[in-house]
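Here the complex is missing a single protein chain, while all its other protein chains stay put.
A, B and C label the chains in the order they appear, each numbered from 1.
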Amino acid sequence: MKVNVLAFGIAKDIFGGSSVEVELPEQGTTQNLKQSLEERYPRLKHLVSYMVAVNNEYASDESLLTERDEVAIIPPVSGG
Amino acid sequence: MKVNVLAFGIAKDIFGGSSVEVELPEQGTTQNLKQSLEERYPRLKHLVSYMVAVNNEYASDESLLTERDEVAIIPPVSGG
Amino acid sequence: MNNQIKISDQPLNIQSCIDWVMTPQSGGINIFIGTVRNATKGKIVMRLEFEAYEAMALKEMHKIAEKAFSKWPVQKLLIHHRIGVLKVGEVPVIIGVSCAHRDAAFEACRYIIDTLKETVPIWKKEIFEDGEVWVAAHP
Partner (left out) sequence: MNNQIKISDQPLNIQSCIDWVMTPQSGGINIFIGTVRNATKGKIVMRLEFEAYEAMALKEMHKIAEKAFSKWPVQKLLIHHRIGVLKVGEVPVIIGVSCAHRDAAFEACRYIIDTLKETVPIWKKEIFEDGEVWVAAHP
């Protein structure tokens, strides 16, 4: 399946755009998504940390993804 | 000696005015002043507490008073 | 020590207090605003009357400011207290603190209002429909 991944902050610089498409196996998880992105964009691994949000909520590594989900990469936040 | 004592807040109500004159022995202390006032105005003893200020500073019971000092009775403060 | 300490019988201007306390060096500003509540222990408050022993109150407020500057890296510090008759919703006190970082701003602001309420010779009388009372005077 194809998952569209939104990018913010430094992730946008790393991906070279505000979203990327990632091909994942059916029943793919957040963890699979991270692995796939880190292979394609090794600079992701240099961040202090980053999270994945699914449908506007922080998601655990085990969360299952579907093509209909709104998925986003959340680098370390720095608002306020 | 005669000491002029300023009154604020509830002390003004108790003294019936914004200052009273108190006759004290030479070398009289803050403690002597309190005793004298409490005899004249027993309601003073019903306060939670009260302090004496001499020349705009909180004074201890042992502070010596002179006629030239600015003396004030400070009932429990409640600003802010 | 960059501070502005004032006792006034005129309404306090919140915006100009904040404008004064902000600096290009500060990242965190904490402001405490005291307001006249419409009730105390279930009784409706009509108005408040504040009275100060002004010379001494200013002296005590300056001591508090000095202590705050010595305890925290404060950039600017403001304490304005109003006296006279205040209606419900009006503002008797504004405290403002600017610091490079927020920790110090919160702590210093808290310290200032707590200490002001303990040491500064200002008194407030609550006026109810059926009487009045000097706050904190009696057990």
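Throughout what follows, contacts are C-beta pairs under 8 Å (C-beta built on N, C-alpha and C of every residue); 3 or more make two chains touch, one makes a residue touch a chain.
Fair warning: this is a prediction, and the values are worked out from it, not measured in the lab.
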Which displayed chains the hidden chain touches across the whole complex:
A, C
In the complete assembly, which of C:Arg37, C:Lys71 or C:His138 touches the absent chain?
C:Arg37
Which candidate, C:Arg47, C:His62 or C:Arg110, sits in contact with the chain we can't see?
C:Arg110
For review purposes, identify every residue of chain A that touches the missing chain, sorted by number.
6, 8-10, 13, 46-48, 53, 56-58, 72, 74-80
By the contact definition given up top, give the residues of chain C that touch the hidden chain.
14-15, 18, 22, 24-39, 88-89, 98, 100, 102, 105-106, 109-110, 113
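Note that only the chains that are shown with their structure count from here on.
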Sort the chain pairs by how many C-beta pairs are in contact and tell me the top one.
B-C
Can you compute the centre-to-centre distance for chain B and chain C, using the mean CA position of each chain? Integer Å is fine.
26
List the centre-to-centre spacing of chain A and chain C in whole Å, with centres computed as mean CA coordinates.
48
